[in-house]
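Remarks on the structure that follows.
For this depiction, one protein chain was excluded, whereas all remaining protein chains were kept in their positions.
Up next is chain A:
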Amino acid sequence: MSLTTAHSVVAPTATSKRIAGTIVVVYALISMVPLLWIFATSFKTPPDSIAYPPKILFQPSVEGYCNLFTTRTRQTPDYINSLGPATTFCDETTRKRNMVIAGPSNFLPRFVNSLIIAFGSTFCAVFLGTLAAYGFSRFKVPLADDLLFFILSTRMMPPIAVAIPIYLMYRELGLSDTALGMILLYTAVNVSLAVWLLKGFIDEIPREYEEAAMIDGYTRLQAFWKTVLPQATTGIAATAIFCLIFAWNEYAFAALLTSGTAQTAPPFIPAIIGEGGQDWPAVAAGTTIFLVPILVFTILLRKQLLRGITFGAVRK
């Protein structure tokens, strides 16, 4: 638990700080260009979005968001004129393109699916992972090292290698295209990561805390709940974010195993088709909205995350 490391003994000079700062800022900007591009595209009109050369400056429009949340049908101008005045902005934009809104699109239910599946599987993975990690950390588990390696090894396999067997299995079990099936799958994938990460965090918590509680009259489960868990919150938060990001972004299994009621947002968004092909503003709008939950979750837990990442460097 030393605070000094070999390479941080020399204080950085002003110049080296400035150079390091510049590199970080430039790298951050480069990483953010695609995000900014998507954000910009979501506010373009369909013609602007495919204009060449690409438009940096454009008249912003929420047409992409309108198209994301609605389905539209093409009508004759006579029919459109026979309707009453447009009630919403989306109505108006749609009519300008000789179309009328036919109803809501599937985006909202798909987005809700994503929320349920990602948060559900994250909860399960972290819950199981915490208990397993505690067990591995505190008890003499026979073949503990082999078991831990086995758990980790499930992560080494490319998902596509097991895609077909899982597809067949899920069809047999009736888990295809169900939220439960996806939660189970993502839990299984994430639990290995969760066990490994959490074991590291729990190993750092001296066992004297639970022992003190057990001597003082608590059962092991109570001691775990009242002394270990409160001290493991940073680790649990960090682990939850990693699990959530995986489950939220997962595309391959979602594309293979979900198509209807349980479809998540990742396979849905790129398949949004407009007039004459891909509706890029709607796709960009979907992507932008899709980023929000992770962003919020990360910002809410940023303190724990930061402490979680630097865990062990500071004595509590």
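Everything that follows uses one rule, which is that a residue touches a chain if its C-beta (ideal position, glycine included) is under 8 Å from a C-beta of that chain, and two chains touch if they have at least 3 such contacts; residues count from 1.
Here is the rule we go by: contacts and distances are computed from a predicted model.
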Task: Protein name as given in UniProt for the chain not displayed, "Carrier domain-containing protein", "ABC transporter ATP-binding protein", "Pyruvate dehydrogenase E1 component subunit beta" or "Phenylphosphate carboxylase subunit gamma" - done: "ABC transporter ATP-binding protein"
- [ ] May I ask which residue of A:P85, A:G217, A:G260 or A:G277 touches the chain that does not appear here?
- [x] A:G217
Task: Omitted-chain contact residue, chosen from A:Y167, A:Y209, A:W225 or A:Y251 - done: A:Y209
Task: Those residues of chain A which, in the complete complex, touch the missing chain - done: 206, 208-209, 211-219, 222, 226-227, 230-231, 316
